[in-house]
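All protein chains but one are shown at their positions in the complex.
Letters A, B, C, D and E name the chains as they come in the text, with residue numbers starting at 1 for each one.
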Amino acid sequence: MDEQFLRADGRALDELRDIRITRQFTTNPAGSVLVEFGNTRVMCTASVEERVPRFKKDSGEGWLTAEYAMLPAATHERMPRESMRGKVKGRTHEISRLIGRSLRAAIDLGELGENTIAIDCDVLQADGGTRTASITGAYVALADAVATLKQRGVLPGDPLRAPVAAVSVGIIDGRVCLDLPYEEDSRAEVDLNVVMRADGTFVEVQGTGEAGTFTRAELDAMLDSAADGCEQLFALQRAALQ
Amino acid sequence: MDEQFLRADGRALDELRDIRITRQFTTNPAGSVLVEFGNTRVMCTASVEERVPRFKKDSGEGWLTAEYAMLPAATHERMPRESMRGKVKGRTHEISRLIGRSLRAAIDLGELGENTIAIDCDVLQADGGTRTASITGAYVALADAVATLKQRGVLPGDPLRAPVAAVSVGIIDGRVCLDLPYEEDSRAEVDLNVVMRADGTFVEVQGTGEAGTFTRAELDAMLDSAADGCEQLFALQRAALQ
Amino acid sequence: MDEQFLRADGRALDELRDIRITRQFTTNPAGSVLVEFGNTRVMCTASVEERVPRFKKDSGEGWLTAEYAMLPAATHERMPRESMRGKVKGRTHEISRLIGRSLRAAIDLGELGENTIAIDCDVLQADGGTRTASITGAYVALADAVATLKQRGVLPGDPLRAPVAAVSVGIIDGRVCLDLPYEEDSRAEVDLNVVMRADGTFVEVQGTGEAGTFTRAELDAMLDSAADGCEQLFALQRAALQ
Amino acid sequence: MDEQFLRADGRALDELRDIRITRQFTTNPAGSVLVEFGNTRVMCTASVEERVPRFKKDSGEGWLTAEYAMLPAATHERMPRESMRGKVKGRTHEISRLIGRSLRAAIDLGELGENTIAIDCDVLQADGGTRTASITGAYVALADAVATLKQRGVLPGDPLRAPVAAVSVGIIDGRVCLDLPYEEDSRAEVDLNVVMRADGTFVEVQGTGEAGTFTRAELDAMLDSAADGCEQLFALQRAALQ
Amino acid sequence: MDEQFLRADGRALDELRDIRITRQFTTNPAGSVLVEFGNTRVMCTASVEERVPRFKKDSGEGWLTAEYAMLPAATHERMPRESMRGKVKGRTHEISRLIGRSLRAAIDLGELGENTIAIDCDVLQADGGTRTASITGAYVALADAVATLKQRGVLPGDPLRAPVAAVSVGIIDGRVCLDLPYEEDSRAEVDLNVVMRADGTFVEVQGTGEAGTFTRAELDAMLDSAADGCEQLFALQRAALQ
Partner (left out) sequence: MDEQFLRADGRALDELRDIRITRQFTTNPAGSVLVEFGNTRVMCTASVEERVPRFKKDSGEGWLTAEYAMLPAATHERMPRESMRGKVKGRTHEISRLIGRSLRAAIDLGELGENTIAIDCDVLQADGGTRTASITGAYVALADAVATLKQRGVLPGDPLRAPVAAVSVGIIDGRVCLDLPYEEDSRAEVDLNVVMRADGTFVEVQGTGEAGTFTRAELDAMLDSAADGCEQLFALQRAALQ
């Protein structure tokens, strides 16, 4: 590694932050996980409702929805509470939808029966990578919720298909860096969020180059780094679920 | 104590639940506390803005506001997220206003200078007494935030006047019970929330008897029990702040 | 009484303002009352719907809801209309909920059958004590609505349990004053709203000491004064209903 | 008059209902009028703000706005409160805009200086013709408010140009009827609202024939009847203002 | 014509702008028309839903609703998008309601069966007369939608009663001018919108004289001009529908 390029927290370019996954963080929801990617801390819960939204009625299939939100004091400067503003920001909607699509890739809706799983990801402390931490933690909460449903005997089959995890990668001063904290994220030229399934396939790839576009070679290097990062996250999820 | 009347959790009628106050629960806000009253867990933060709302402009005084909210999965049955419904419930408004008034009794707005302290109480897990836990924890977050402001040298004086704490009392099967968890709260005939200052005076007294009215003697007994409970809470706050 | 302490309107400390209760103020609702506490004037109506909200469906019980609002020109300075702002203020929610709880203490929901009574309290002119005037007047409107329902033969039983009335008390310059107009309310150190039932029990006690806390002795003196005030209000309600 | 055509309330086809105009109905606004057209009762107020909206800033001119609303229990069946629904109905907006345009025809904005007059028309009881009663009553409240402003010496000139009044006309069973109560309004084939100035000119003419279109001859007959009705209303306004 | 009075676009006082009606402008809705009154361009669609709103359920009748909106860039200065502001302007509501009433006069709801026709009028470019262009174009879209429904065999009868068209007239410098573009509309003393049916009867007459009232003689002259204009519009609709 280039001596002149030290990441502020001393990590190698391809190194994840400290990841901690705490199950049963709270006890009311069927699954409840506190996930930490460094200083980013997200409470991920999976709640079960024994009914489906209208568009799934009488389909024999279940559904999974997700909502993401930041607590007002999660960021460095306190942000106005979305419920008090009366509108939800576009960014919030966008991340909620991303989490929902990602987690639906982890399950087989047909095996879920006419049940709905509601994922909530509430950011207690934000330091970059809140959406990727949310997805990674929510998978563990989902696995716990499915286990609960199976114990209760309400599931017709086994809806869990494969673990899903996510990580961010960016290009900073021309170098590919894995798992960006806020300080790096805000000065990255390019930002890529990758959601993978444990079978090595991609669920979502979202790269954005507002502050500078990226070449195909840079995209390839970022995808390589993200795939390595996800491998490590799958191992951490497995360890947490044992 | 009457053998026939055992509280579900084995407590005496005048006994608080286990109370835990964790400071610096997160690091972005000036004050951040996790307060636990048994299974009720609330993250209380105090954020500082170096400006005041319009009605305080050029008054030489500061202001303190508070917002209370429940995470959707905090309760036994998941509740819809207020930001997504597009409206805040009356109950939420009512508790936010109560917390604001209570904490303003703890400070001297004139000594605060033209700064605003924003209190956020977000319930991670709800098991009764969320408003009283919020007030009790928010005082500790407020004390930490004031200390931070003093260190930064932005305060003209010392705005902290006296600690503030709160507890609930109820009448269940004719007996006065202190600090009700959800199971007791939902079958109490009468519910009283009391906010006190450490000098033994009352800040707020809110008694409601929808399921059954209460006599003056019952009110007196409840006030006695609440005053005892608050004494214990002041001791716990002092211990936490050392 | 202390000569040096003359209330601006010449009343004794424990004297109510002129109270007027006009029934059948309008003719569309089942009950319609104009209540006046001095210059405070509130139109209180009780409308009947022969159905219940979802949470009461098939319970065999009825429900009672209440909404409070101020006309924009009710106050000294015109206030923006809540419907045009698109949001209802926290204060409005808080008072609506208080009126609802208070009036539910006046009836037996089981005797109401699956009917809903909607109480509306619209303040035409505000001069302090609008919530207590609302409760006092709404009881009379409710009694009229119940009589109407009985005549129509839609009630399974007699849902009226006991009259309910409310009054405010405050401490001004150290003295307990009954039934505060706006001018007194705005400089009171402590403000207590008390809702009672005609059997002498309490329905709600809401004391707030934002501008200065209060001792137990002060609370006791305020409760005494409020109980006396409510006695007089019950007499006025009875007279109006004859 | 045709014997076979008796109006339900016994009036002649070209006869107004009983009109009552009560000034100083409330005391906080600069002008406050209770206007009654038979059983239709509207509280009309005119409040003064010593500033103008942005689009009039530094124009040397004033402005006049109007808001119309129905209390929830004003109609036979209680209607949901617009503030609680979170949206204002199209009908409400439409009538508010009509009242604003009509009253602006009564004043010279240049003579008003940079002041705004806010007209509020709140329907206490609705029995047809609420918009025409509102305009007729609001003119009287406006005249009182202007007199108040002149006494306070804040007006550069005399903004009152001419009285404005309004009445409805309809065709029922082929006959032109003046000033329709709700029962007639709901079965009229055609409905015309006419706003006039006391100099005999028209401010607004709004005819609608959803349930049946109308010929030019019918329109002419309705305009004649409305002009007669407005003449009588101007006389009643003059009497009220003396 | 008076030489000194040349309209900016060279038209005679009683001359319409160039009117173009393009059917099948888009292909998803049952009827889709681009209507142009000079530079004013409105996309008018008629969509069919095989159900009715609640208040028409089991009535055997259908319903017709209409919504009007401006694209943000339709006007000279871009206007904020109503969906982003979170509220619809009063003007928008008012015009939507006018279009709905006008088009309902063109059909027999009983012959429609329990189907709903939704008219959408979206202004692509605004240059005065958007509401009259909308009504004129929407009739053609409606006729196409009805033809589609008849082909599908879902209609019990023939709901089209008579064509409906609309035009604006104004008084500018004392002269009656037909079909005002924006530049004329904004300086007209009086503005009259007239909706007629092809049998020569009136559906709506809306005259407003905010900037100056109007006499009966002026109203008569404007109605004459509007009737002539509508005659021409009916001919253009017939031509388009062949």
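The criterion applied here is as follows: a contact is a pair of C-beta atoms (placed from the backbone, for glycine too) under 8 Å apart; a residue touches a chain by one contact, two chains touch by 3 or more.
What you see is a predicted model, and the numbers here were worked out from it, not measured in a lab.
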item	value
Chains in view that touch the one left out, judged over the entire complex	A, E
Touching residue (missing chain; options D:86, D:113 or D:212)	D:86
Touching residue (missing chain; options E:26, E:59, E:151 or E:186)	E:26
Touch list for subunit A against the chain that is not drawn	87, 89-91, 93-94, 96-97, 101, 104-105, 192, 197, 199-210, 213-216, 219, 223, 227
Footprint left on subunit E by the chain that the document does not show	26-29, 32, 39, 41, 43, 45, 47, 49, 67, 69, 71-76, 78, 81-84, 86-88, 92, 118, 120, 122, 124-126
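We adopt the following convention: only the chains that are shown with their structure count from here on.
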item	value
Count of contact steps on the shortest path from subunit A to subunit E	4
Other chains in touch with both subunit A and subunit B	none
Central chain of the complex, centres being mean CA coordinates	C
Homomeric contact subunit D-subunit E: same or different residue positions, threshold half	same
Whole-Å gap between the CA centroids of subunit B and subunit D	51
Whole-Å gap separating subunit B and subunit C, where each centre is the average of the chain's CA atoms	27
Computed distance of Cα centres, subunit E from subunit B, in Å	59
Multi-partner residues of subunit E (each touching 2 or more other chains)	86-87
Chain contact topology (line, ring, star, complete or other)	line
All pairs of touching chains, each written as two labels joined by a dash	A-B, B-C, C-D, D-E
